[in-house]
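This report refers to the structure that appears directly beneath it.
Missing here is one protein chain; the remaining ones are kept as they sit in the complex.
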Amino acid sequence: MRIGFIGLGQMGSAMAANLVKAGHQVTVWNRSPEKADALVAAGAARAEWPVDAAQGDLVMTMLADDRAVEGVVFGDGGIAGAPALHVGHSTISVALADRLAAESGTGGYLSAPVFGRPLAAAAGKLFVVAAGAGAALDRCEPVFAAIGQRTFRIGDKPSAANLVKLSGNFMIMAAVEAMAEAMTLAEKGGVDRSILLEVLTGTLFGAPVYQTYGEILVEDRFRPAGFAAPLGLKDMTLVDAAATAFEVPMPLLGIVRDHLRSVIATEGPDVDWAGIALAIRSSANI
Amino acid sequence: MRIGFIGLGQMGSAMAANLVKAGHQVTVWNRSPEKADALVAAGAARAEWPVDAAQGDLVMTMLADDRAVEGVVFGDGGIAGAPALHVGHSTISVALADRLAAESGTGGYLSAPVFGRPLAAAAGKLFVVAAGAGAALDRCEPVFAAIGQRTFRIGDKPSAANLVKLSGNFMIMAAVEAMAEAMTLAEKGGVDRSILLEVLTGTLFGAPVYQTYGEILVEDRFRPAGFAAPLGLKDMTLVDAAATAFEVPMPLLGIVRDHLRSVIATEGPDVDWAGIALAIRSSANI
Amino acid sequence: MRIGFIGLGQMGSAMAANLVKAGHQVTVWNRSPEKADALVAAGAARAEWPVDAAQGDLVMTMLADDRAVEGVVFGDGGIAGAPALHVGHSTISVALADRLAAESGTGGYLSAPVFGRPLAAAAGKLFVVAAGAGAALDRCEPVFAAIGQRTFRIGDKPSAANLVKLSGNFMIMAAVEAMAEAMTLAEKGGVDRSILLEVLTGTLFGAPVYQTYGEILVEDRFRPAGFAAPLGLKDMTLVDAAATAFEVPMPLLGIVRDHLRSVIATEGPDVDWAGIALAIRSSANI
Partner (left out) sequence: MRIGFIGLGQMGSAMAANLVKAGHQVTVWNRSPEKADALVAAGAARAEWPVDAAQGDLVMTMLADDRAVEGVVFGDGGIAGAPALHVGHSTISVALADRLAAESGTGGYLSAPVFGRPLAAAAGKLFVVAAGAGAALDRCEPVFAAIGQRTFRIGDKPSAANLVKLSGNFMIMAAVEAMAEAMTLAEKGGVDRSILLEVLTGTLFGAPVYQTYGEILVEDRFRPAGFAAPLGLKDMTLVDAAATAFEVPMPLLGIVRDHLRSVIATEGPDVDWAGIALAIRSSANI
C-alpha cells in the first residue's frame, strides 16, 4: 500500500521501519526533518509537508499530544481534506478524536492507539487498539499486522479506542500505585520489596504490568525514564477530562495525578512515571 | 505427623481434609462441633477443647478474625502453652501475630496465611506464605505440601507473613478498584465492560486477579459472595492498623475502605467484596 | 470616570448599576443586547462592540469563563489594544490572566475577581481581590468602593488575584465537603444535622461559610442553585490546572471534583454546588 507516516519519534520511527520492511511504499514527514534520514536511507520517500504524505491509501500519525496532532491535521500544509484514510496512533484526548472523526473529510478517520514500549515497536510486537468503520479497519489489517502482534477491534466510533488506550494507561498507573503503597508498608514492616513482589507475581499477580513495573520499583530504575512522568501526567489529565465529560468520579485517578505532580516537583521532569513510588516512599519517610 | 486443626469453616475443613488424605493423624476442633462430623467420619479424631488438639507435633488454626484466634489461644481450654508448634493460617493483624510469637511458649509459633478460595483449598492448591524459625518451617514442609501448590518463605519473623497476606488482599482490592473505575468510565463513554476487559487481559493485565475479578465485574456476579464485603472491610481495617503502626500513608487503601463501607451500606453485608464496583457505578449514576 | 462594563449577567448587571449610581459615565456591552436595557434606561450608554466600551478610563469585564473572556478580548471587535485599563472581574484561569497581562497593550490589565453572591453585588457589598500595578490599582479605588465593601491588594502580578479567588472557591467546597461528611456520620449515628451545625457554628466554626452552607445542608436547599454545580466543577478544574502547572498535589481538591461529577451525574446540572452533600449522603445510603 501507499502509506504516509507522520511523527518519527522513538515509537513512530520503529513503526514506519516495519512498514518499509513489510514492502509498503512509505512516505514520511517529521517536524525536525533529520529524523527521517534513516528511513529515507532504508527506502522511504520524504514529504515536504504533512499533506504530501496523505495522498496515498493511508496516512498514519504518531505524535506527542493533542497540540501536535492538531498542527499536523489542521495547520498549514495539514492533512485535513487529503484523500488518504487517516489512522491516528497517538495517545490523544477523546474530544480530539471525536473532532478528527467529524472533520475527517473524504479520506475518513480511524483511531488506532497502541500499547507497547519502543522495543516492542521495533520488534513489531505492539498491541493495536482500533476503532472506526469496519471496511476501513479491514483495509488496515495488513498494516496493523506489520506493526503489532495483535489487533483489538473496539467498535465503529474512533474515539472509543482512545478511551480504551487512556483507560489502559490509567490501569498501569493504578497498578504501580498499589504496588508502591504495599511495598512501602512491607518495607517499614521489615519485609523486602523484592520478597513481596515474588509472592505477588507468583500468585494472583503474574501479569506483565506487575513484573515490568515491579522490577523497576524493586531496583529503583527510575532514570532514564522509559516513559517520563510529565507524559504520564499529560495522559492522566486526558483521562481526567474524559471523567469530567462523562461525569464519572475516579478517586484513584486523583491519587495518581497527585503523586505524579509530587514526583515531578521533587525529582524533576526526567523521572519515569513509575517514580510515583518515590513520592509514596517519601511521604512515609523512607 | 500428629496434627491438630482448629477452625472448620469452608477453608479449614478443606485444608484438614487434605491433611487426613495425606495420611496425617489429625485431631480437629470447632466451636460448633457438628462441623467436625464429616472429618471424623473420614478418620479424624475430635477434640473436646482446643488444647486437646495441641498435644501432637503441630496445631494449625484457620479462624475468622483476631477475636476468634485470641479465644482459641488465650481463652478457656486454649492452646497457649501446649507442646505443639502453633501454625497460624488465619488472616489476622500484625499486632496479634507479634503477640502470638511473643507468648507462644515452648511449642513455638509460625504464621502461614494462605491465598486461595475454597475451591483451591479443596484441591490442595493454596499458596502458603510462611514465616518463622527456619527449623520449624522445615518441619512443616510436608504439611504445607498437602494443602498448597507452593510455599513462600518470608523470613523468621512470623508477623511478616501476615503483613504480606494483608498486602496481597489490599492489592486485590486495588485491582478491583482500578478496573471498576476504568470500566465505569468506558461504559459511560460507550465501550462495553467486556471489551475493555478483553483488551486489558490480552495485553499487560493477563493475571488471575484481573481475569477472576474482571469476569465478576463484567457479569455482575456479586452474590453469592465468594468473599463477603464485611470480611474484606475487616481485612482492609487490619491493613489500616498496620499503616498507622508503621506510619505509612496509603491513600488507595482509604478509597477501597470507603467503597466497602458504601457498598455494605447500600447492598447489605452479603455482597461480595468486588461489589465496590457497585459503589463506583452508583456514584456515576449507572 | 468613563467606564466600560462588559458582561451583564446577574453579577455584572448589579455591579454596573452601582457604578451608574455612583455617578460614573458607564458604557455597557453584552452578547445578548437586551440584558443592557435596564442599565441604559438608568443612564448607561450602549456599545455596539466590546471595543467601543474600552475607549474611556477603564473597561471592566465580568464573564462566565475563559472562553467568553477570550472572545471579548481577542475576538472580532475585542478590547485588546484599546486605550482603557482592562479590569478583569471574572473567575478565570491563572494562565489566561497571565496572557491578558502579557498582551494587554497600552491600557494595561488588572485582575480583580470578587467574592459574593448576587445579593451582595446588588448591595455593593462584594469583596474585591485585586492585583496589578500599584498606580493602576490606586486609580481603581473609587470604582472598587462603589461595588464592594472591602478591597484586598494581593501584589503586582495580576494572576495572583485569580489564584486567590480560585483558592477561596476551593476553600468553600472544602468546608462543604467537611460538613457534609460530618453531618452524614452524625445522622447515621443518631444526631440531627441541625444540632451538629449549632455546635459547630457556636464554637470554632462561626464563619459565614459554615453558616450559609450549613443552612443549605440542613434544610436541603439545593434548588434553585445559588451557584450551579457545573460552574463549581469548572472553577475546581481551573484550580486543578493551576495545581498541575505549579506541581502541587491537592487530594482534597480531587475529592470535591469527584463529588461534583457525581452529583451532576445523579441530580442534573441545575443542582447547587453544595449538592456534593447529596453525593456523600447517597454513598452512605441516606
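To keep things simple, chains are lettered A, B and C as they appear, and every chain counts its residues starting from 1.
Just so we're on the same page, contacts are C-beta pairs under 8 Å (C-beta built on N, C-alpha and C of every residue); 3 or more make two chains touch, one makes a residue touch a chain.
Keep in mind it's a predicted model, so treat the numbers as computed, not measured.
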Contact set of the excluded chain (shown chains only): A, B, C
Full-complex contact with the absent chain, from C:L63, C:L217 or C:M250: C:M250
Residue of C:A36, C:V69, C:A112 or C:V164 touching the missing chain in the full complex: C:V164
Omitted-chain contact residue, chosen from C:A121, C:L200 or C:I216: C:L200
Interface with the unshown chain - residue positions in chain A: 251, 258, 261-262, 265-266, 279, 282-285
Missing-chain contacts mapped onto chain B: 233, 237, 240, 243-244, 247-251, 253-255, 257-259, 261-262, 264-265, 279
Touching residues on chain C - with respect to the absent chain: 94, 115, 127, 129, 150, 152, 154-155, 157, 159-160, 163-164, 167-168, 170-172, 174-175, 177-179, 181-182, 184-186, 188-191, 195-196, 198-200, 202-210, 212, 239, 242-243, 246-253, 255, 280, 283-285
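FYI, only the chains that are shown with their structure count from here on.
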Chain closest to the middle [Cα centroid of all protein chains]: A
Chain centre separation (chain A, chain C; CA means) in Å: 38
Centroid spacing, where centroids are CA-atom means, of chain B and chain C in whole angstrom: 52
Multi-partner residues of chain B (at least 2 other chains): 251, 283-285
